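For this view, one protein chain was removed and the others were kept in their places.
The block that comes next holds subunit A.
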Amino acid sequence: MSNYITGPDVVKYACSCGLLKPITRLYFCRHCLELRCGFCVCHEVDSNYCGKCCENLPSAEARLKKNRCGDCYDCPSCKQNLSKRAATVGPKNPEDPKATPRKVYYLLCLNCRWSSRDVGIPDQAAATGSWPERENVHAARLQEIIEMYKGIVLAEKQQKMEKDKKKQRRFMTFTDRTGITASMLRKRIGLPDIPHPLLKPKPKEPEEAVAKEEVEEFPEELLTKPINLNEITTLEQRLNLPEWQPTTVDKLFPIHKQVSVKRSQRCRACEHNVSKPEYSPTSIKFKIQLFAFYHIPEVRIFTVEPLRAGKQCELLLKFSNPTQHQTVITFLPLFPSEDSFASKEIKELVPDEEVPSREIVIEEKQPPSLPGSQPSSLLHTSLSRTPSITVKPRPIKQAITANVELPTSNFVLLPRDDAAEFDDSGDTHNIQDDTKLVVWRKSNKAVIRLNITPLENLNIGDEVVVGFTMQHIYVNTITAVESKEPQRYNNNVKVFQYLGKIVGSE
């Protein structure tokens, strides 16, 4: 498994969208019986939570709080979590003999030692909430301007609607960006100062901003006084507070921690979820998880003989069946239309040149492939949701640099049986294998032998890539729920192996 985390990915599967990915990065939609990946599914925000205090924020609350946790803060200096620290200070009124010391709280970064006291934020009497918030100094003026624009546009809209009623609409279209020509402008200029169309009806107009002759003065002391870089904020620190962008560190102040989201993924062809996390922020489990790793046989490279251009060599692949059902694996050429695929110059089939520009095709919605199946995850769909658009798959661009002699016989993969892992009683299966093909088998796994020949024209150091279509029998258990016989499908998956580089002759 570690191989999938650290890479390199030596076996890739072709997703239905045309991208090649390792099996761990693929979904398998049980409704469409197609591979899907992070690129071609529809991602949705499922829930909001704070990564520090692990509180869920309902979406209305998250929106109100601008997607930030009310209680947790990030350090404005290094972006790590800020901790609340308690300190004891003398009583408010030291003269009073009965007064007891008080507890006060401040924020401290345990990473860079930044503290709310550094920038003069007063200590708080309560541990939770009520840290001072900073307001935008232009808020009042900007609110006024927004209201004005709203009013103007609304008035314009009404005017337009009235005009539409009278059917006196005049059109003026500009065919391109330079369509607004000097002559048109001159036409305008001949007229008295017409205000911006947005400003026309003038319901309520705040004063226009007035330009000044003065600009920010140059700070002369910069020329002689050495500056202390520790006092000047970094670009990153400034941009972390986009509204204020303080230039000196004494103006930094705590940042409310941004919440994180859990995402669910939906198949765009049938609208079913292929992955949906549990709601609880502390849970890493899923309500729905149609990962390909649990449905599609896994292919691993077992060994491969040294690769030499034009020389046949032996490739051993290990197949394992992740499902509870026996399956049969058959090898087919990568591209079904080519019968004599194996003997042909394969490179021709996968043109290396630029693919034509990505076409967007809205395909007709296919009815769900399983009649009568319960669209359970469809229930989450809100009423406003429109059907998804299907983007035409892109052509697979991977160049194939070796021929593979496709075996004519197929082989059986037994169902996965977790108990068998601990069973030392030996191989009790009773399967008549083609011994030329199957070299080893145990429980749900089998190692098979393929003969491959890297292309004649390869040079030392060139990458060798082979591929075939793996046909396996997929047993769909969705229908079994309705007490019917589980349906069996022949499912085809294109699998590519990256075998390494051509080496020199013996």
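Here are a few things to note about the model shown:
One rule holds in what follows: a contact is a pair of C-beta atoms (placed from the backbone, for glycine too) under 8 Å apart; a residue touches a chain by one contact, two chains touch by 3 or more; residues count from 1.
The rule is short, and it goes like this: contacts and distances are computed from a predicted model.
UniProt records the chain missing from this view under the protein name "Actin-related protein 10 isoform X1", selected from "P-loop containing nucleoside triphosphate hydrolase protein", "Cytosolic Fe-S cluster assembly factor nubp1", "Cytochrome c1, heme protein, mitochondrial" or "Actin-related protein 10 isoform X1". When the full complex is taken into account, the listed residue touching the unshown chain is A:Glu243, out of A:Glu95, A:Glu133 or A:Glu243.
The omitted chain makes contact with just one of the residues A:Gly7, A:Pro97 or A:Gly120: A:Gly7. The missing chain, though absent from the display, is touched by one residue of A:Val119, A:Met148 or A:Ile478; that residue is A:Met148. Within the set A:Cys78, A:Ile301, A:Val391 or A:Val439, the residue that contacts the chain not displayed is A:Val391.
The residue from A:Ala60, A:Ile284 or A:Ala419 that touches the chain not shown here is A:Ala60.
Subunit A meets the missing chain through residues 7, 9, 39, 42-45, 48, 59-60, 62-63, 66-67, 136, 138-139, 141-142, 145-146, 148-150, 152-154, 157, 160, 170, 172-182, 184-189, 193-199, 205-209, 211-219, 222-227, 229, 232-236, 238-239, 242-245, 258-259, 261, 263, 354-355, 357-358, 360, 362, 382-386, 388-389, 391.
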